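FYI, not all chains are in this one, though none of them got moved.
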Amino acid sequence: MADTTSATPKYWNSSISEVEPEHVYVRGYDLEDLIGLPFSVNTFLVIKGRMPTPQEAAVVDALLSGVVDYALQKSGTVAARAVVSCNPSMTAGIATAILGAGEYSLSPESAAKFISESYRAFVESGLSETEFAQNLVADASARRFRIPGFGHPVFRGVDPRSEKLKSIAVEAGLWGPEAQLYEGIHAEFTKNPKVAHFPINDVGMLAAIATAMGFTPAEATALVVIGTLPGVAAHISEELRSGVMIRQIQPELVNYDVPRRDFAADRRSAGWD
Amino acid sequence: MADTTSATPKYWNSSISEVEPEHVYVRGYDLEDLIGLPFSVNTFLVIKGRMPTPQEAAVVDALLSGVVDYALQKSGTVAARAVVSCNPSMTAGIATAILGAGEYSLSPESAAKFISESYRAFVESGLSETEFAQNLVADASARRFRIPGFGHPVFRGVDPRSEKLKSIAVEAGLWGPEAQLYEGIHAEFTKNPKVAHFPINDVGMLAAIATAMGFTPAEATALVVIGTLPGVAAHISEELRSGVMIRQIQPELVNYDVPRRDFAADRRSAGWD
């Protein structure tokens, strides 16, 4: 059993699971009971520490399916295929794709941080949602701060994937005040004609829903990124079967600017021998 | 639309998804239709290329939940927590945990390879399952080849997690001939009194079920490893909140054998100056 009365504190503390000789207890439940549960249920349980309701599990499935695949237009997928074309290892490929989620793509981390910090500030402000949103948007444009999660290269006005994600959260009764506030900020933001057509994009919406469910920005990132891995695994598997080795960028796609130089002369003039 | 009649072959080929300006088609379905589906359904669909039956989805959930978490006794989890204690990034931590799945832990790859190759050989052999198993076990012990997936440090005779996994596959009607053969080999293997108590362990059973469903060894590895990531995310989140930075092995746990030496003298005697 957990040594919770330990007088001397220990270097490590963990509340997630505990291993006994014949049983593993995950968040207090015997692993044997968790085998076969829907992935969304185990995901919520192990991260949040309690059994989800069916509604919460449904929204976790939404978070996990927001970005199922994006063909060879997702950099992490391209990187994973390049890696396994030399190092035919599924785990090396998946690790690579994970590293390709970041500030410019896939990761909801900055949007989730913005939403949770804005919500905290809103609660402390005592202002109405509209007043708060007006101040925030005015301040952001003054500071030239780009609010994360707004705008999309293709969709104007509405991003249908975001709409689908929102409808699932609303139907589950989990469209919380943080998501509400983010939408209010978006409404205020789009009053500016120059950006009136900016929708809340899929990553912004995933961040809003995850935050409203009480996931931290890091946990929101984990959920969105895990959701992309079946697609990554499919691409790695397709690459391993392709028979192509050592993927490269064909020279005709590259402008190489490497003027030839005189090694001996340059070495001398740099002061060697 | 896919340019499948292209006269000139192209450097890349992919059948997984295709991006159009306003739609992403994953295995032929509009991404919007896939948002909110259970993770197991999208996982099967994107990897196998067709809609799973409810039974197939249930078995994918079993494969994804076989190894939910293993506390701080899983090396990849320890590594991930160490990494984020210096580099507080969820993606760096998840990538690390993925790299910790390998030959000695978590990865069903070698077991899945053994099962699919054995099944192929069995079909070609024309032998009865019993004859084939007898030959294989005899040959393995002669070559001192360790059959992957047999034996467990704690469980003797039966591994209850394996039993649970098998019961799910059987109930779904997906306990295919590959799994059948692996069990037959195990039955033959355990006739040797010295190993009569070796069960099929959880990783061996996950490999057998994944192989029977038609997943390649690499795909089986992906499913099992993805299934551990919610636990990994929970540990990383716990570590990020712990306030501990720069995890290390406390010196009292290490036997350091580093005799002090004379730099100048050794440098000279090595032939420098």
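First chain written, first letter: the chains are A and B, and each begins at residue 1.
Methods note: contacts are C-beta pairs under 8 Å (C-beta built on N, C-alpha and C of every residue); 3 or more make two chains touch, one makes a residue touch a chain.
What you see is a predicted model, and the numbers here were worked out from it, not measured in a lab.
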| item | value |
| --- | --- |
| Assembly size in copies, with 2 chains present | 4 |
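The rule is simple: only the chains that are shown with their structure count from here on.
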| item | value |
| --- | --- |
| C-alpha-based rotation, chain A on chain B, 0 to 180 degrees, nearest 5 | 180 |
| Mean-CA-position distance for chain B and chain A (Å) | 23 |
| Touch list for chain B against partner chain A, complex | 11-19, 21-22, 24, 26, 31-32, 34-40, 42-43, 46-47, 58, 61-62, 64-66, 68-73, 90-92, 94-96, 98-99, 101-102, 107, 109, 154-155, 160-161, 164-165, 168, 216, 218-219, 221-223, 225-227, 229-231, 233-238, 240, 242, 250 |
